[in-house]
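What you see is the complex with one protein chain gone and the rest in place.
Letters A, B and C mark the chains in the order given here, with residues in each chain numbered from 1 onward.
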Amino acid sequence: MNMSFLQELFSNITQRDALQRTFGGRKANHTHSDLDDACQALLHSDGEAASIVLASRALDIYHSLDDDNKRAFFESLAKNFAADPRKIDDAYRAYKTDRSNRHLAELFEVSEPRRQELLRRLNLAQGATYELVRMRQDFLSLMRGHKDFDPINADFIHLFASWFNRGFLVLKRIDWTTPASILEKIIRYEAVHKIEGWDDLRRRLDSRDRRCFGFFHPAIGDEPLIFVEVALTKGIPDRIQPILANDHYDIEAAELADSAAFFGISNCQVGLRGISFGNFLIKQVVQELKQELPNLKNFVTLSPLPGFRSWLEKTYRSESGLLTPEAQETLALLDDSQWVYDDEMTNSLNEVVRPLAARYLLKEKNHENLPLNPVARFHLGNGAELHRINWMGDISAKGIEQSAGLMVNYLYVLEHIERNNEKYITNGEIACSAKVRELAKSGRKLLQGEHEK
Amino acid sequence: MNMSFLQELFSNITQRDALQRTFGGRKANHTHSDLDDACQALLHSDGEAASIVLASRALDIYHSLDDDNKRAFFESLAKNFAADPRKIDDAYRAYKTDRSNRHLAELFEVSEPRRQELLRRLNLAQGATYELVRMRQDFLSLMRGHKDFDPINADFIHLFASWFNRGFLVLKRIDWTTPASILEKIIRYEAVHKIEGWDDLRRRLDSRDRRCFGFFHPAIGDEPLIFVEVALTKGIPDRIQPILANDHYDIEAAELADSAAFFGISNCQVGLRGISFGNFLIKQVVQELKQELPNLKNFVTLSPLPGFRSWLEKTYRSESGLLTPEAQETLALLDDSQWVYDDEMTNSLNEVVRPLAARYLLKEKNHENLPLNPVARFHLGNGAELHRINWMGDISAKGIEQSAGLMVNYLYVLEHIERNNEKYITNGEIACSAKVRELAKSGRKLLQGEHEK
Amino acid sequence: MNMSFLQELFSNITQRDALQRTFGGRKANHTHSDLDDACQALLHSDGEAASIVLASRALDIYHSLDDDNKRAFFESLAKNFAADPRKIDDAYRAYKTDRSNRHLAELFEVSEPRRQELLRRLNLAQGATYELVRMRQDFLSLMRGHKDFDPINADFIHLFASWFNRGFLVLKRIDWTTPASILEKIIRYEAVHKIEGWDDLRRRLDSRDRRCFGFFHPAIGDEPLIFVEVALTKGIPDRIQPILANDHYDIEAAELADSAAFFGISNCQVGLRGISFGNFLIKQVVQELKQELPNLKNFVTLSPLPGFRSWLEKTYRSESGLLTPEAQETLALLDDSQWVYDDEMTNSLNEVVRPLAARYLLKEKNHENLPLNPVARFHLGNGAELHRINWMGDISAKGIEQSAGLMVNYLYVLEHIERNNEKYITNGEIACSAKVRELAKSGRKLLQGEHEK
Partner (left out) sequence: MNMSFLQELFSNITQRDALQRTFGGRKANHTHSDLDDACQALLHSDGEAASIVLASRALDIYHSLDDDNKRAFFESLAKNFAADPRKIDDAYRAYKTDRSNRHLAELFEVSEPRRQELLRRLNLAQGATYELVRMRQDFLSLMRGHKDFDPINADFIHLFASWFNRGFLVLKRIDWTTPASILEKIIRYEAVHKIEGWDDLRRRLDSRDRRCFGFFHPAIGDEPLIFVEVALTKGIPDRIQPILANDHYDIEAAELADSAAFFGISNCQVGLRGISFGNFLIKQVVQELKQELPNLKNFVTLSPLPGFRSWLEKTYRSESGLLTPEAQETLALLDDSQWVYDDEMTNSLNEVVRPLAARYLLKEKNHENLPLNPVARFHLGNGAELHRINWMGDISAKGIEQSAGLMVNYLYVLEHIERNNEKYITNGEIACSAKVRELAKSGRKLLQGEHEK
C-alpha cells in the first residue's frame, strides 16, 4: 500500500498528545479522594462524549497528586474498584446450574475487576495511553511489597498486553538523522553500556558499521518502547570496548560485514515491565538487516553475564572444598584490582573462569528449571544458541564487577530458532556450540572429586 | 513532535500486512478440524517465536475454509474453547472464603473463555488484526441466530474494544489526492447516498466546498473504519439533491461558508459492528474544520429519517381513527407516485407529514425509552439537538420510500453537547429547537380527539 | 539522511502552487499590450519584493489572454525583448581589442536576449515554473512556422535545461496507491498504448508483475514529466496484447521474473519538448528494479516501429522492381484486412516483412546518418542494442497500420551501454544481436539482383 498515506495518518494521534495536559491540573490542590470521585463518575457515565471529558479530568487530577495521594489512590483502586460479590455469587450460581457459554460470559463479565473498565475508560482521553504507562510506573515504585500489589498489577498487564500487541508495534531505524527529541531519549534510556552525551551517541550511531532500531507505538508517539544497538563486523566480535570506542571493528563499508552483533538491548518504559518486546524486536531487526545486507551470515549478540561474578563468589569462594586448591587460588586473583593489566594473572584466570562460566550457563537453573542467568534465559528462550564465552570481553569496571569481564555470544540462526525454542520449552534443553559444551566439560577438572563423573 | 518521524513509523506494520497471506493456504484442502488442531497447538504453545508461526498457520487454514467448515469452526469455538469448569469451581470456592483481590483475579482469569486468549494469540501473526475483523464478519453472517451466538460475539467485542480504542484511531482527510486504493473503498463502502463511480466520487470530493474524513487504524492500514462526507454551505442546507449534484450550494471559496453539513456517515467494516466510532469521528471533524475555517458557525447534519415512512404506514394508515379524516386523506396522497411533481399534493402533504415526523422524533421511543429512529438516537446520544425537519429534503426513490422525502438537521453545538448528552442519558430528554417543538405541537390537531390535550 | 525530513520539505512549494492563480486574472479584459507593459515593468523593477508582485501580475494577465493576444505577445517577445545592438557593438569592440574573460563576460551579458531575463523574473512568482512550461506549450502550438520561432524557442530551452536539470528530477513509483490526482494524469498522458479508464489503469498498474515509474520536479508538483510502464516476465516478451490484457505473462510473484520489459514511455509535458528525460528515466528505473528484484537478468523494451509500414509502402510497393516478384506479391497481402486471422497469409508475410524490417532498422538512416526510425534512434542513442524483431507483436489496428504488426525488443545491458553509446556516436555503429543481423542478411534474397552481394 501507499506508505506515505499511512505515514501521514499518524500525525493526528500524536499531535493531539503533544498539545495536551501540558499545563492542566498541576496547579490545583487535589487529593486522592477527588480522584476517586472523578473515577467513580467516569465509571458511571453513560455517554461517550461525557466519558472523554471525565477521563481527561481524572488524568489531570492524577497528574497533580503527590506520592502519598497517589499511593492512597492505588489503595482505593484495590479496595473500591474490585467487583460486586453478589453479582459474582449470582453469576456463579447460574453457571453452576447450566455451564453454558452464556452463563460463562456473565460470570466473566462480573468477575472482571472494575479497575479494568476504569483503565479502559481513562484511555479514552487524548494521550491517555502514555499517561497510563506512567501511572503503572508510579504504581510499581510506590506499591512494591503492598499486599494487594499482584492483582492490581495483573489488571494493568491484562490491558497493556492488548494495547501493546505486537501487531501495533512499529520498528524504526534510529540514526543520526533521527529527530533530536528521540535521540535524547536514547541517551537517557540506554541501559547496558551508558551513552555519555551527544558526541558519544554520534559515535555509536553515525557510522557505516552501526545500526540501531527501536519499537514505537502509534498512541505513544516519540517515546521508544525498546531499542537495540547493532555493530556490523567481520567475524563474530569477542570484546565490547573496541565497539564502544568505535576504533577497531570498523569496516570499509557495511556491505563487507559478515556479522551483525547485537550489543545492547534497552527497555525504555518501566511502566511496561512484563510486556515483552525484545524477542519480536530481535527477529524483526534480523529480517531488516538481511534485506539491507544480504552478505550478513551471523546474527549474534555480545551480551554481559550479569550475576556471574556474585554467583562465583557465593558458590566457590565462600564455600571451600568445591574447587581444587589450584582453581580456588587462581580465583582469588580476581580480588587484585590490577589483574586485567597483568598477562600472567589474566591467563591463569582464563583457565578457571571461562570453564566455570560455561558450567554456570549450562547447569545452573532457577526454580522453573530455566537458566539462572537472566540474559541467557532471554536469548535461549528466544531460540538462540549459546555460541561462545569471551574472556576479557568487557573490562570496564561494571563488566568486571558483574560478569568477571566475560561477554557471551548468543547466536540467532533463523532456521534453528523454532526447534531450539521447542526443545528449550519442552525439556529445558539448551542449544549450545560444541566448543562451549567442551569448555563446560573441561570445567569438571576444576572441581574436587568430579574427575570421574 | 516531529510528524514526519512518526509518519514513517507506520510503514512497517502495513508493509508486512500487504505482503502477507496473499498466496498462502488457499490451495490446501483443510477442514475445520485442522483449524481446531492448529488453534489448540497455538493455545498450548509456550514460546513467542512458536506462537507467531502457529498463529500464521491457523489464519492461513481459516482463510482456506469454505463456509460450512467455518461454521463448524465457530461451533467448535463455542464448545471447545470455553473455560475449565473445575478451575472455576475451585476459584469461586476460594473467592467465597476470602473475597480478596487475589482470589478475584484468579476467578477472573479462569472464567475468561479460552477463545479470548486464542484470539489474542492469533493476533500475533502479521496482519492478523484485519484478518480477525474479517473473521468476525464471517461469524456475524454465518452464525446469526445460532444459540451460542451472543457469548462468542461478546468475546470478539471485548477484544476489539481494546484494540480499536479511540486513542489508536487516526483521523485522515480524504480527497482527490488520496491514494486510489483507498478511494475505491470509499466508493464501495458509502452507505447513505451511493457513489456511482470515479466521476461521481470526484464530484463529491474534489470541490472547494467538500470535505471527507475517515478513521484509520495503524494495524489495519489502508482500510477505512468509518468516514463522513461534509458539504460547506452558506446557511444550513435543507435538501440533499443539490449537494449530490454539486450544483447548488457551491460557494466561491471554502472561507465563505458558515455551515458544515455532515450528509453521510458510513461504517466500513461489518466485522467491527458494535464498536462505535461515529461519535468520536464527528467531534474530531468538527475540531478540524473549526481550525481550518474559523468562519464556520453551524455544524449540522443533513440526515435521513429511515423507518419513518413504514412507521407512518403502520401507525396511521393501517389503523384508522387516529388521524382526522382530512389528515388521513392527505396521507393517502403518498401512494400517488407522482406527488413529488405536483405542487398541490406536496403542499398538502407538507401540512401533515412534517408535524407527524416531529411527533415521531420526539415521542416515539424504543424499549429503552430512547428515540425509535436509529439516526436520531445516534445524534441525540452524541449530544446533538434536533434542529429542523426539511420537507422534500430527499426526493430520491430511496428517500421517499424510507423517509417520506424528509431530511433532518441535527445541530452540534459544542458548548451544549455535554449538557444535552447528560439530560438525554438521565431523563431521555431530547434537545430540540423551538420550531420543531412547535411543529410537533401543531401535529396534535391532526389527531382525532387530541385537540384538547 | 533522514528521508522523512526531506519529504516534508516539499509540501511548501507545491502547496503554494496549488492555491494560486486559480481564480485570478481571467475575468479582466486584458490585451497583449497590458502584458507587454507588465513585462517591461518587471524587467525594470529593482527590488525583489516588487519583482514577485509584478511577476504574478504578468502571469495573471497572460493567463487571461485569448490565442490572438497570446500570439501578439509572442511576437512582441521576438521584437521588443531582444538585445540592445549598441551595447553589443560596444562590447564586441572592447572584446576585439582585448579578448579577455572580462570583455567576454560583458559581451555574453549584453547579447543575452532580454527575454531570458524576463522569463527568469517571471519564474519568481509562486507556481511560475509550471505556468512557463504551459506558456511554451502555447508558444509551440501558436507560433509553429513563424519566422522568428527558433530563436525564441531556444531561449525557452536554454532556461528549461537549467531548471529541469537531471539533478532536480525525482523518480517515483506509480501504482494503485498513488493519489488519484496523479493517476488521472497517467490515464490522460499515456501516449503509446491508450488507457481506457480507471479499470484499465488498474489492470496495468495493480498487479505483481507490473511497475510504473515517473519523473517529477519539485517546483511542478504532481504533474509527471515522463513515465514508463514495465512488465515483469519470464523470458523476453514478444507480443504486446497479452501484456495489455494482463492475461498471459502473469507470474506467480515478481521474484520469479527474469525480465523487465519497458512497454510504454510517455512524455507528459508538451511544453518541455526538447528537454530529454527518457534516457535518465530508463537507467534509473533499471537501477531501482535491480535493487528490488535481484533475479532480473534482462532489461528490454517492447517497442513499436512507427513509420515502418509507410516506409514499406513508399519504398517497395510504390516502386516496382526492387523486390523479387514473389516478395512483392506477398507484401500485397498486407492490403487484405483479414491477414492477421489467416495463418497462411501471416506465415508468408512473416518471411518477407521481418527481414525487411531488419534492413530498415540497420540500413535506413536520416540526414545525420542516424537510424531513420525515431524509436530506434532513441534507444540505440541511449546505448541499448537491437535484440529481436517480433512478428505479430502488436496486432491492434494502430500496430498494424504503423508498424505492420511488428514490435522490437531493444536490450539494455548495463555493462555495454557506454561502449554501445560511444560506437554509435562515433561511427553510427548499431549494436545488434547476431539473429537480427542474420535476419537482415536473409532479407537480401528478397531483393532483385542482390543475391550475389
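In this text, a contact is a pair of C-beta atoms (placed from the backbone, for glycine too) under 8 Å apart; a residue touches a chain by one contact, two chains touch by 3 or more.
Since the structure is predicted, the reported quantities are computational estimates derived from the model, not experimental observations.
Peer 1: Which of C:33, C:165 or C:320 touches the chain that is not shown?
Peer 2: Answer from the full complex: C:165 touches the omitted chain.
Peer 1: Which candidate, C:53, C:94 or C:413, sits in contact with the chain we can't see?
Peer 2: In the complete complex, the chain left out is touched by residue C:53.
Peer 1: Would you indicate which residue among C:94, C:124 or C:142 is in contact with the undisplayed chain?
Peer 2: Checking each option in C:94, C:124 or C:142, the one touching the absent chain turns out to be C:124.
Peer 1: Can you tell me which of C:58, C:118, C:135 or C:182 touches the chain that was removed from the display?
Peer 2: Here the residue in touch with the unshown chain is C:182.
Peer 1: Among A:35, A:183, A:212 or A:257, which residue is in contact with the omitted chain in the full complex?
Peer 2: A:183
Peer 1: Residue by residue, what part of subunit C touches the chain that was omitted?
Peer 2: 1-15, 18, 46-50, 52-53, 78, 82-83, 85, 88-89, 92, 95-96, 99-102, 104-105, 107-109, 111-113, 120, 123-129, 148, 150-152, 154-155, 159, 161-163, 165-172, 178-179, 181-182, 216, 218-219, 221-222, 276, 279-280, 283, 381-383, 417-418, 421-422, 424-425
Peer 1: Pick out the residues on subunit A that sit against the missing chain.
Peer 2: For subunit A, the residues touching the absent chain are 2-5, 7-8, 23, 176-183, 198, 202, 206, 222, 252-253.
Quick note on the criterion: only the chains that are shown with their structure count from here on.
Peer 1: Going by C-alpha centres, which chain is most central here?
Peer 2: B
Peer 1: Overlay subunit A and subunit B by their C-alpha atoms and let me know the rotation angle in degrees, rounded to the nearest 5.
Peer 2: 180
Peer 1: Could you grab the centroid distance between subunit A and subunit C? Build each centroid from C-alpha atoms only and quote it in angstrom.
Peer 2: 56
Peer 1: Per the centroid of Cα atoms for each chain, what is the distance between subunit A and subunit B, given in Å?
Peer 2: 39
Peer 1: Any chance you could list the residues of subunit C touching two or more other chains?
Peer 2: 2, 4-5, 7, 177-178
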